[in-house]
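I have a structure here, written as structure tokens, and I will follow up with some questions on it.
We show some of the complex, not the whole, and keep each chain where it was.
First chain written, first letter: the chains are A and B, and each begins at residue 1.
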Amino acid sequence: MSRRYDSRTTIFSPEGRLYQVEYAMEAIGNAGSAIGILAKDGVVLVGEKKVISKLLETSTSVEKMYKIDDHVACAVAGIMSDANILINTARLQAQRYTFAYQEPMPLEQLVQSLCDTKQGYTQYGGLRPFGVSFLFAGWDKNYGFQLYMSDPSGNFSGWKAAAIGANNQAAQSILKQDYKDDITREEAAQLAIKVLSKTMDSTSLNSEKLELAEIFLADGTVRFQMCPSDKLNKMLVKSGLTQPSADAQ
Amino acid sequence: MSRRYDSRTTIFSPEGRLYQVEYAMEAIGNAGSAIGILAKDGVVLVGEKKVISKLLETSTSVEKMYKIDDHVACAVAGIMSDANILINTARLQAQRYTFAYQEPMPLEQLVQSLCDTKQGYTQYGGLRPFGVSFLFAGWDKNYGFQLYMSDPSGNFSGWKAAAIGANNQAAQSILKQDYKDDITREEAAQLAIKVLSKTMDSTSLNSEKLELAEIFLADGTVRFQMCPSDKLNKMLVKSGLTQPSADAQ
């Protein structure tokens, strides 16, 4: 019955639903998941890499994490080519703001501007929604460290800990249980890895299947840092999730 | 039979109905409700928060209330990303008016301008209506305190007390019974909370499920003020709707 309302972006179904937006979320539900946790001294983003091949060039192929400006980064779940378009837009807007006002763009303003773009693709004819969810992590002088989640509808909100992509419901409920308000950045990273290991489809977790990024303050400036492979391995060993590899020995 | 006329925005059904507009209202009927009451010394807006999670960052995530200009605020029910677009538009128009005429934009003019935008999305092809209803509360020098309600069709009117979102019919009829013309701001807040508690789907009400905002005059200037969590708790206790929490004790 509901079939009649799901083939065009710009119409409501009789129950007031926008099916194309829901289908776009379905596309994200199959993508590698990502988890963000707000700590008292920074923000941690962890992402699961779905395409794993020893032929993949890791130095140039970052799958899940993107730096948007010096003070903002994001983790992505969904269609990568859709994400690229939006990330470019975000980078441009952040630069324009800095150029115009000579200070970093406030985080929420950046997120909302991107979400307004997303919303347009759910309301105008001849377009499909962007099939991508984001976790935005950053710091600004008004609200300090922040973590935002946005979905294909253009909705967004601020979170202390959030998960997107495959099994995000399960991840979210583990987070709800284990998250503490005064968590440190290191604890947050351990927690994120633990949640990911419990919700991933594959059984064993290793540093090749993971990307971990941290936003923190160092010498008064914001830093975005991808966690290197060996440090990641140590964390996995420490978590008891993986055996120390031969290389690391 | 009527099915043939509900999949395109811009057509009338044989009975003269615009189904897409009605479906958009359906979308709002599932959203958290909001109640506005016009008191003799101000306007009170109360909103029910639907997404409640201890992981949600409350400081940056205001769900239901938006300040549009120094003298106008609104409560929202429906699709948040649609609301964001319209609120941005409203803020811009208010600023432009102030810039051009060096005085705050009259409230009704602001509301109508926004509703004209909404109407366009019900008449032109390739668009869907905005799935959002508003309660606008504000003060201007011509008509003093005012409360307006607008729906997805672009209709609007001035009210003494009004409700949007889930169970708005029930809320409206309680308001009709209990509203008095010379109500004070404090009584209005108590009444709004009472109405919300009676019409909400969940049984118990606490300050985390509520947002309360007030528009009033202080020292001759208009003030928009979100009610802080502890004051909200006191009001709930006073209303007998909740037990004094351990924190408050």
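The rule is simple: a residue touches a chain if its C-beta (ideal position, glycine included) is under 8 Å from a C-beta of that chain, and two chains touch if they have at least 3 such contacts.
Bear in mind that the values here come from a model prediction, so they are computed numbers and not experimental data.
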{"item": "Copy count for the complete homomeric assembly [2 present here]", "value": "7"}
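To be clear about the criterion, only the chains that are shown with their structure count from here on.
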{"item": "Rounded Å distance, chain A centre to chain B centre (Cα mean)", "value": "31"}
{"item": "Touching residues on chain A, where the partner in the complex is chain B", "value": "4-5, 8, 10-18, 38, 108, 112, 115-116, 118-120, 122-126, 143, 146-148, 153-162, 172, 175-176, 179"}
{"item": "Sites on chain B touched by chain A in the complex", "value": "3, 6-9, 19-20, 23-30, 51, 53-57, 59-61, 63, 79-82, 84-85, 88, 121, 125-131"}
